[in-house]
Structures are given as structure tokens and as C-alpha cells.
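Complex shown without one protein chain; remaining protein chains in place.
For chain A:
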Amino acid sequence: MAAATEELQFLGSIPGPESAGEVDGAVAEEGRPRGGDDEEILRFMDSVDGYLLLMNSLSSALRQGWLDLASARHSMGPSRVLSTLFDHKEQSAATKLQVVDHDGLKPSEPKPHFALSKWSLQEECYSTYDVSERAFTEPKMRHRGSVTTPENGNHESANTTASSTGADASNHVQRARSKALSVFGGLVSPKLRTAQLSFETALDLIVELANSRSNMLASFSQLKE
């Protein structure tokens, strides 16, 4: 706690203990609790730290993906691994995003929340947001298809249905992945498959980065005021 306070003082955001008397007076005049500012500053610093860590992880995932692509190109031939092979006929993206406006700390602050839906599966929403909290506030966000929700009290049938739905989902994902790979021909290098997985991992990190960015800008707006 003392170390955190010392770091905050170094940033110049809060005054040192020697001017505590003046600060207390200033806070009393403004009517804002000093603890609330500290909490916001810590939240902001955490979000910046998280953003940088995620960016580092993204760099690693992308590097692995590029390496695998280069290996695939080497084994399959440079003319077989090109972006020009992708069809320019009308097609819908298999991997999409869900965007929800999560209220910022103030009603005037927009704070979008992003969730990834891979391979047209609505139940595969990758999010760092606490799902249990959202289940009570916005139940419509979770689309489970034919799976009954635990709120109905039918836990056993929900589990059975979920396991069969999970197997179907897994098959669907495999088929979707194979379809994306088929652009490069019938027989593709295993390295191309691992490249696909690396870029899927990168997508997960990108969505987390987008949410981290959203949190950072919201905290920053709060601190500016």
C-alpha cells in the first residue's frame, strides 16, 4: 500500500504526506473523496499495464503465425500461399464480433465491450467480462440456442444437451476451419493449420486488447475531470 502510494506521488497525481493538511482542505472544498481518485488512478495504471502485456502477447502470437506461414509457403510453394487465392465472391465473415455499450463510470461516457464469435458460433464469446454479473443485467447477451438455461432449474437436461451441442459445435468449427484452408488446395501443409490456430489466438488477444483500450480510455476520461 505504501509502495503504491509512493508510485502515485512520483507520477505527480496526488500530493505527498507533507501537504496532507492542504490536500484535506482542498478535497473538503471540492467534495470528492481522496480514496476515489486513488482507486481511479490505480484502475488506469492497471489498464495501461494490461494493455502493454496484451500487446506483448499479441506480438508473440503474430510472430508464431508469420513463422508458420513462411514454413507453409516453403513446403507448399510460394504460389500456393497467397492472399490473392482468397475468393472475391460475396461471402460473409465466419468470425465476427459482438459489441455492447457497457455504461462507463459516468452516464455520459461511452464504454463499448467487445466479444468474439468464432466460426459463426454465437456461444463461443470470448470475453474478460464477468459473465455471472451480466447474466443478471443483460441476459439477452448470451445466446445458447436450444440449451435450457440453469435459471429454469433443469440442470441435468441442460448438461446433456450442452455436451451434445458442444460436440456439434466442435464439428462445426473443424468444418469451418477446413473450409478456410481449402482456399489453398486440397492438401495443405500442417504448418498452415498451426498458422491458422496462431492467428485465431491473436484474434482472442485483439478482442481483449480492444476491451482493455476501452477501459483505459474510460479511466483516463474520469481522471481528466
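Convention: a residue touches a chain if its C-beta (ideal position, glycine included) is under 8 Å from a C-beta of that chain, and two chains touch if they have at least 3 such contacts; residues count from 1.
One rule holds in what follows: contacts and distances are computed from a predicted model.
Tell me the UniProt name of the left-out chain, picking from "Glycosylphosphatidylinositol anchor attachment 1", "V-type proton ATPase subunit F", "37S ribosomal protein S25, mitochondrial" or "Importin subunit beta-1".
Options "Glycosylphosphatidylinositol anchor attachment 1", "V-type proton ATPase subunit F", "37S ribosomal protein S25, mitochondrial" or "Importin subunit beta-1" narrow down to "V-type proton ATPase subunit F" for the missing chain.
Just name the one of A:Leu42, A:Leu62 or A:Met76 that touches the chain not displayed here.
Reading the full complex, the residue touching the unseen chain is A:Leu62.
In the complete complex, which positions of chain A touch the hidden chain?
Residues of chain A in touch with the missing chain: 10-13, 44, 48, 51-52, 55, 58-59, 62, 65-66, 69-70, 81-83, 86-101, 107-112, 114, 117-119, 176-177, 180-181, 192, 195-196, 198-200, 202-203, 206-207, 209-210, 213-214, 216-217, 220, 223.
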